[in-house]
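Before anything else, here's the structure in question.
All protein chains but one are shown at their positions in the complex.
Labels run A, B and C following the written order; every chain starts at residue 1.
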Amino acid sequence: MSENEHFDNPLQQYRAHDHAHEHDHAHNGQHAHKQEEEPPEDPTLREYPLDLAAVRQKLQTKTGKQYWRTIEELADDPHFENFLHREFPRQASQWDDSVDRRDFLKLMAASLALAGLSGCGLNQERTNIIPYVKQPEGIVLGRPLFFATVMPFGGDALGLLVESHEGRPTKIEGNPDHPSSLGATDAFAQASVLNLYDPDRAQTPTFVGEIRTWEQFVAAAQAMGAAAKIDGSGGFRILTGIVTSPIVADQVQALLKLNPKAKWHQWEPAVADGTREGAKMAFGRYLNTVYHVDKADVILSLDADFLSNGPGHVRYMKEFYRRRKLDPMADRDGGEEMNRLYVVEPTPSVTGASADHRLPLKAADVGQFARALAGKLGLGGSGTISPAAEKWLNAAVGDLQKHRGSSLVVAGEHQPAEVHALAQAINAALGNVGKTLNYTEPVEANPVNHLESLRELCADMDAGRVDTLVIIGGNPVYDAPHDFDFLSKLKKVSNTVRLGTHFDETSEHCKWNIGESHFLEAWGDARAFDGTVSVIQPLIAPLYHTHSAYEVLAAFGDKPDVTGYDAVRARLQAGNSGADFEKFWRKTLNDGLVANSAFAPLSGVAAKFSAGSLPELKPAGTDELEFIFRPDPSTYDGRFANNGWLQELPKPVTKLTWDNAALVSPATAQKLALGHTVAARGGEHGQIISAVIDIALSGSKVTAAAWILPGQADGVVVLPLGYGRQKAGYTGTNKGFNAYAVRVSSALWTASGGTITKTSQEYPLACTQYHFNMEGRKILSTGTLEEYKKNPAFAREGDEQPPKSETLYKEFAYPGYAWGMAIDLNSCNGCNACVVACVAENNIAVVGKDQVMRGREMHWIRIDRYYKAETPTNDPSTDAGDALANPETFFQPVPCQQCENAPCEQVCPVGATVHSAEGLNDMVYNRCLGTRYCSNNCPYKVRRFNFLRFQDWETPQFKLQRNPEVSVRSRGVMEKCTYCVQRINNARIESEKQNRSIIDGEIVTACEAACPSEAIVFGNANDPNSRVSKLKAQQRNYSILGELNTRPRTTYLAAVRNPNSELERA
Amino acid sequence: MNEHRSQIFGVLGEFETPKQLIRAAAKTRDAGYREINAYTPFPVEGLSEALGLKKSAVPLLTLIGGLLGGLTGFGFQYWSAVISYPINVGGRSLNSWPAFIPVTFELTVLGASLFAVFGMLALNKLPEPYHPLFNVERFRQHASNDRFFLCIEASDPKFSAADAARFLKDLDAQNITEVED
Amino acid sequence: MSVAPPPVNSPEIERLPQVLKPGHTYDSVTDQISSIVLTRPTSMGWYAGFAVAFSFVMILFFTIAYLVLKGVGIWGINIPIGWGFAIVNFVWWIGIGHAGTLISAILFLLNQKWRTSINRFAEAMTLFAVMCAGLFPLLHTGRPWFAYWMFPYPSTMNIWPQFRSPLIWDVFAVSTYFTVSLLFWFVGLIPDLATLRDRATKKPLQIIFGMLALGWRGSAKHWQRYQSAYMLLAGLATPLVLSVHTVVSFDFAVAIVPGWHTTIFPPYFVAGAIYSGFAMVLTIAIPLRKYYQLEDFITMRHLENMAKVMLGTGLIVAYGYFFEYFMAIYSGQRYDVFLVQQRFHGPYNYYYFALILCNILTPQLLWIRKVRTNVMILFLMSLVINTGMWLERFVIVVISLSRDFDPSAWGRYSPTFWDWTTFTGTLGLFTMLLYLFVRALPAISIAEMRELVAHSSEEHK
Partner (left out) sequence: MAQIFHRNTNFIARVSLILGILLAGLALSGLLGAVRSPFYTNQNITRDQPIQFSHKHHAGDDGIDCRFCHVGVETSATAGLPPTKTCMNCHSVLFNSSSYLEPVRASYREDKSIEWVRVHRLPDFVYFNHSIHVAKGVGCSTCHGQVNQMPLVFQASTLQMQWCLDCHRNPEAVLRPHDQVFNMDWKAPANQAELGHQLAMTNKIRTTAELTSCSTCHR
C-alpha cells in the first residue's frame, strides 16, 4: 500500500488539509501517518444520520449489476458508474467551511440507491460524471485512507488500521502500535469487514415484527426504565456478553444505580469460566494473567490453544515465533536460543501443531497431568497418568526446572478452575511470575461466573421475577446450556429488548429488536487483553438504522440522547483532566489506543492455595467416550455463521469448509467402524463422504457427521460449537450440526457418559485437502535443531535443481526490481489469517459448499497440512491409523510461486499469462480465454478458474466492500496470486514520482501484513539488504519441486523443531 | 443436322475401349492434326502421350505454394514474437524457433495444397459449366460413363468438317458428329 | 448398350477375394453406384436412422446453448483436472479423422487397389470427425466468444497468439488438416459429380451437380493435370496426417504433467489414430455395404485388409503402452513411476483395465482368419476398439491430472450429465452428416471403379 493517510477521525477527512498527502511521501509500509491539525468539531456527529430509506430499500431489493472493476465492460447504470469514478479533488484551501457529514452520507446513499438501475455498457453509450457540489476534503480518489480502531472480541480488543476507499471500509490491517496486534491480525478480524456488508443484517428497530423508528424505541425504553424504577422489584435485567468497554460498563452501572434492585447478567458461550475461577481459586480474587511468551524458553501448554484463541493470541503468536526464527538477522531479539513448546491436549490445535512435543490426552486427564506435574515440582498432590505420559512428563519437568524463571505453563481456557489454579501455582513455583507472566486487574469490567450468572437469570425468569430483559448482543436462545431451556423461560418475560446484528434465534422471541451497529459504524471503546483502552472509531455512518450497545443501554437511562461519541470523549476527558484534551483526543484516535492505559502488573501476588488441598479426582475411564466442546475455528461461537469468507475458509487442521463435524481419533473411528470414502466428484480436493452418527449425551440427542482426525486423543469426541444455526441468514442457516443441543450446564466443556451410534446415512463434507501424505516428495522440508546445527543446509540435501547454465535458451535478466517472497515454515501454524486477508484484498469470490465439493474453491493462497508419518495409505480409518495416533503436523502456505521459468506461461495460447520485466508471473484476466491449460501445467496447482459466474454481481453491499484496485474476474477466466501487484504498482508510482527507488518494506502483500508470526516476507530479491534477500540467503531456503527447474520466486525456509533430547532417546 | 448452323467447334468421334481411343489419337496426331483432344470417363494411361501433351505445370505451382506458406509461417511467428511485441514467456527466449516449427510445417502443407488444387482448376480453365461438346447428346450420356471420345477441333489449321469426319470414320469411330459451337 | 468388355477375373488374384466382384462393366458400375443417389427411393430405414441422429444433434445444440449461458462449470472439470470429456472427445474424434485421409493418401501412393471402394466415404468420415473434433477446443474455453484470439489478426491491442503453445499448433494443424482433406475429397468427387450431372433427370439436380462438377468433361488435358494435382495432394496429405496427431499429442507431451510429458506420445498417438480410424471405417462400411448391397465393391478383401491394418496398429499401440510404463520405471522419475503405478492401483484403475482389454487383448483375435472374415465379429470388434481408444484418451487426460506433482492438490473427476450430452451430441452430429452424405453423393468413387473395370479387363487380355 503506497499511501495511508491516517486521519484522527474518518468523518473529519473532509477537513483534512492539503498537507495530507505531502506527508504520505515520507512514510512507508504499515506505519501510520500521524497528522496534526485543527480539532474536529463535529456537531453532526450528534445528529441522527440522514434517512437512508432509499438506500435501505435498495439494499433490500438486491437487484442490479456488478459495477466494480469487471473484466468485460458489463452493463452498469451510468449514474452509479460515476459515483465510483467520481472525482474527489482537493478543495482549494481558502474555501474552508465546515462540510457536514450529509454529503458523505448522500454519497453513500446515492451510490447504494443507484446501484440497481440497469443501463447498457456499450462503448458508444453515454455515461455521466457527477462531481461534488461542495467537495469534502481529504478524500482523493484512488488514495485509500487508513484509520485506527479496534475490534472488540471476547475479553480482548484487537488494534486495527482500516483501509477506506472513498468512505468505504474495504480492508483491515493490524495496528503496529497496538499491544494486542503489533501490526498483525487474525482470520476473524480480517473477515469482520464482510460482516459490515452482510446483506442479512438486522436493519431497523422493530417491535413485534413491525418497523419502528429509533425515537419510538427510545420512548418505549424510557417507559420501561421508569416503570422498573417505580416498581423497584429488580425485575429489570440486562444480559450481556463479556464487557470490556468502559463506557458500556459505566452505562450499565448507571442503570443499576437508577434501579438498585436491577441485575446485570453475563453469558459468553465460548469463553469458559475456568480462567476466571482459577484465578479466584489461586488468589482469592479475579485477576487477569498476561504472558510474555517472548521471554519464555520452555513453554508447557495444558490444553491451551493460546496461539490462536483467547485474549492476546495475536500478540502471543508474534512473540512466540520471534523465538523460532533461526536467523539472527530475522530475529528482532538478536539470536536467542530457539524456544521449546510442550503441548498436552485432547484434540490437535494450531498451537499443538507447532509443538516440539505433543501429548494427546483426554481433557479430563489433562487435569491429572497437571496434578502430577505439581506433585513432581513438590507442590503436593498427585495425579494418575499412564506410564507413557509419565515419561513425557518427567522430560518436561526436567526442562521446566532447567529454565526456572524463563519457562511458562499455560492452562487452557476450557480446562476447569483447578487446572488454572495449578498452573498459577506451578508458574509461581518455577519463579516465572513477573518474568514470563504478570497479573493485572481483570480486563472485564465486571468479572463474574457467567454460568452462575445465567443460571440465576433463568431461575428468576422462570419464577416470574423478571419483567424487563435487555439482551445486548449474544444469542442465548441458541447458545445457552440446553438444560436451562432459556427459550421457554424467556417467554415468561413481558418486556424483552434485544440488540443483535441479525434477526436471529433470540430476536425471534424478543418484542423489541434493535439492529446492532458494526464496530466500523459506531463510536465506542474497549479494553485489550492487557487493559489498554482503545477508542472504537467508526469509518462509516451506519448503513442501516442500527445502534451500538451503548446507545441502546443509554436509551433506558436518564441521558438517552448522549451519543457514543460524547460518552467516549467525556470518559477520556474525565480520565485526563486539564492538559490539551483535543490534542490528546486526536492522538488517541490517531494511535488507536489511549497512551499507557494498560494495567500495571500487580506485584506480590502469591498463589495462596496448595495443590495438595485439591479434592481427589478419579481418572477418566479409558474406554468410555469423552465429549469436549470447542469454539469452531470458522464460526467461533456461531456469531460468524453468516460470514461467507469464514464459512469457506478451510479449518486449520481438518481443512473442512461449510460444516462442522464430530472429530474422532483414528483408533476410536475403527472401534466405531466409522470411515471416509473419497467421492468420485471432487475427490481428495473437495468431497469426502463421511459416516453420520447419532450422539446421545446429557439427556439429549444430536446427529452429526463424523470426521477422523489424526493426532486426536483416543476416546475423545470433539463437538465444535457455532454451527446448526436456524436463523443466521442466507449463508449461515442450516450448516453443520448444533453442538449446543447436547451441551448442559453440568458439562459445559467436557462431558462423559454419552454414546455414539453409527447411522446408515452418509454425509458429504467439503474438505479442500484430504491427502495429508507427502508421498515422499520434496515439498516440505523439516528437521530438528540438532540436524540444523550439524548441517544448516539440510533442506537442500538431494535437491536436484539443475544449474542455471543447463539451458538451450539464454536466461532473461531482471536488472530492475526482482520481486520475491520467502515463507518461513518454522513460523507457520496454519492460522489462516493470510488466506482471509488475501480474499479481502483481491476480491476473491465465495463459491459455496457445492462448488468446493467439486474442487473449485478460489483461494489464491492455500495452506497445505501434512503429517510427518510413515504411512503407506492416506486413509486414517485404516490400520495406518497407528502411525497417525500422534503425527507431527506441518503447515505450508502455497500462493503462486511466480516461477521464472513458468510452465503455465509457455502453454497459454493467447499470452494471457506472461512475465513482467520485474519477474512477476502476470495474469491478464481481460486477455484470458479460459483454456485451463496453464492450470494443468502448473506443478503447484495454485491457479484458480471461474468455472461459473462465482462473483456476486447483484448484492450492492458486496460491491461496496470490493477493492477498487483489483479487477473483479468474470466467468471463464483464470486467476491467481499476483503478489498483490496493485500494491506494487501504487508503491512504484509513488516512488517514481519522487525519482527514488522503492524502500524495502514499502510494499507489504496482504498475506504478509496479516501474518501474526511474520512467516511471510516479500521484497526485492535484487537488493541484497532487503529482508527477503536475507531470508533467501539462509541455508534453510529451498524451493518446492526445485528439480523441475521452474525457478520459483517464492521460496521456503525449512521447518525446524526443537525436541528434547531426552524424549528423543526415549 | 438442321440448317442455320453457326460455325462448328469440331468433329467428335466415339470409341468403345481406351485402347481404340489411344490408337486413334495417335493416328490422328500422325495425320498432322494438332488441335485434338480426347474425352474419357476415367484417366487413361498413355493417352496424353498419344495426344502429345506437354508436362503439367501443377508440380511447380505446388512447390511455390509450399515455399510461400512455409516462409510466411515462420517469418510471421518470428516477427510477432521478437519484433512486434517482445515479451518474456516463461523464460523462453524470444525466438523459440523449435516451438515455431509445427505451425511452419502446417502452413507449408496448406500453401502447397491450395496452390495444387486451384492451380489445377485454373490451368484447366475450370469452372466451365457450358461447353460446346455438351451440345452432343451421346457425349452427355456416355462421356462420363462408358464411352471414349476423340475430337478434332475446328481451330486446327488443316481442319475441315468433311475431312475430319471422314478421317475419323477411317479410324472406325462411331457416331461421328459435328459439334456446334 | 453395345458389347461390354469381357468379365474380369485375373489368375494372380484368384486366391484372394477380389477388390471388385467379377462381371461388372463400366455401365453397371456407374449405374449401381449412382442409382443410390439418383434413382433409388429413400427408404424408411434411412429416415428412421436420420431422425435418431438428428434428435441427438438437437441435444447437442441445447447443451451448447446451456454451456455458453452458464459456463464450463456445468461439466465435471475442476482444479486439478482442468480438462475432462471435452479434450478426451477432441483427441478421440481427431484420431478417427485419420483413417480417411490416410486411406486415400497413403494407400493411393502405395497404389493399393483395394483402397478405391472405401476411400470416398472414409474421406467423408474424416471431414465429419474433424468437424466434431473441432467443436471441442472451441467449446471447452471459458469464453468461447473470444476464440478468434487464437488466430493471428491485426488487433488494436497489438497482441498476437502465443506461438509456443501447443494449443495454437492445434489450431493450425486441425484447420489445415480440415482444409486439405476437404480439397482432397472434393477433387476426387469432381468426375463423379460430372457423371451425376449427366445422369440426373431432374433439372434442379442437373444444375446443382452441374455447378459442383465445374463443367468437368473428362478432357485428356484435364485428366493429366488432375492426376498430377491428386498425386501431389496425396503426397502432401500423408505427412500432414502424421503431423496432425503428432501435434495433438504435443498438447500433452509438451506439458510437464507426469503421464503427459513423454517422448513416445507422437508415434503412438498416430498409430492409435489409425487404429481407431480403421475401426470407425469398419463400423461404417459394414452396415453400409449390407444396406446398399455394395458387397460387390466393398468385398471381404477390403474388410480383411482393414482388419490386418487394425491388428498391426493395435500392436504398435500395445507397444506404446508397454514402453510408457517401461520408460517411467527405467527413468526412475519419482512422479512418472508413481503415475504409471496409479494406473493399476489408483482410483481409476478399472478404466485402465478396460482399456487394456479393449485395445490390446480383444484385437489379438484378429490373428485368426475366421475372425477376420466374419463380418459380424469384425463389426463388434470395431466398436470395442473405438471404445478402447476413447478410454485411452480418458486415462491419459484424467489419471495424469488427478495425480500430479503436489499431493495436497490431488483430486478426482467424474463426468456430469452435460459431459455426456456433449459427447453423445457429437456422435449424433457425426452420424447425421454420414446419413446425408450417403444419400446425396456417391459413397464410392465411380471413376476409380471404372478404372478397376478397365484394369481387370487389361489383365484379362
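Basically, contacts are C-beta pairs under 8 Å (C-beta built on N, C-alpha and C of every residue); 3 or more make two chains touch, one makes a residue touch a chain.
Remember, it's a predicted structure, so these values are computed and weren't measured experimentally.
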{"item": "Neighbouring shown chains of the undisplayed chain, as defined at the top", "value": "A, B, C"}
{"item": "Of C:P80, C:P161, C:G215 or C:G320, the one touching the omitted chain in the full complex", "value": "C:G215"}
{"item": "Of C:Q112, C:T179, C:Q206 or C:N349, the residue in touch with the unshown chain", "value": "C:Q206"}
{"item": "Candidates A:T532, A:T563 or A:S967 - the one touching the absent chain", "value": "A:S967"}
{"item": "Contact residue for the chain not shown (choose from A:K608, A:K789 or A:K993)", "value": "A:K993"}
{"item": "Touching residues (missing chain, whole complex) on chain C", "value": "153-154, 156-159, 197, 203, 206-207, 210-211, 214-215"}
{"item": "Touch residues of chain A, complete complex, unshown partner", "value": "21, 68-71, 73, 79, 82, 85, 87-92, 95, 123-124, 126-135, 140-143, 815-816, 914-918, 920, 922, 924-927, 965-967, 978, 981-982, 984-985, 989, 992-993, 995"}
{"item": "Chain B residues touching the omitted chain (full complex)", "value": "85-88, 127-130, 134-135, 137, 140"}
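Methods note: only the chains that are shown with their structure count from here on.
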{"item": "Between B-C and A-B, the pair with more C-beta contacts", "value": "B-C"}
{"item": "Distance between the centres, which are taken as Cα means, of chain C and chain A, whole angstrom", "value": "58"}
{"item": "Centre distance in Å when chain B and chain C are each reduced to the mean of their C-alpha atoms", "value": "30"}
{"item": "Set of chain C residues in contact with two or more other chains", "value": "159-162, 164, 166, 168"}
{"item": "Residues of chain B engaged with two or more neighbouring chains", "value": "89-90, 92, 96"}
{"item": "Residues of chain B defined as touching chain A within the complex", "value": "87-93, 96"}
{"item": "Contact footprint of chain A on chain C as seen in their complex", "value": "70-74, 76-83, 140-143, 146-147, 149-150, 157, 159-162, 164-168, 171, 251, 254-257, 334-335, 338, 347, 401-402, 404-414"}
{"item": "In the complex, chain A residues that touch chain C", "value": "678-686, 769, 771, 773-777, 779, 851, 854-856, 862, 864-866, 892, 894, 903, 906-911, 914, 927-933, 935-937, 939-941, 943-949, 970-974, 1040-1041, 1044"}
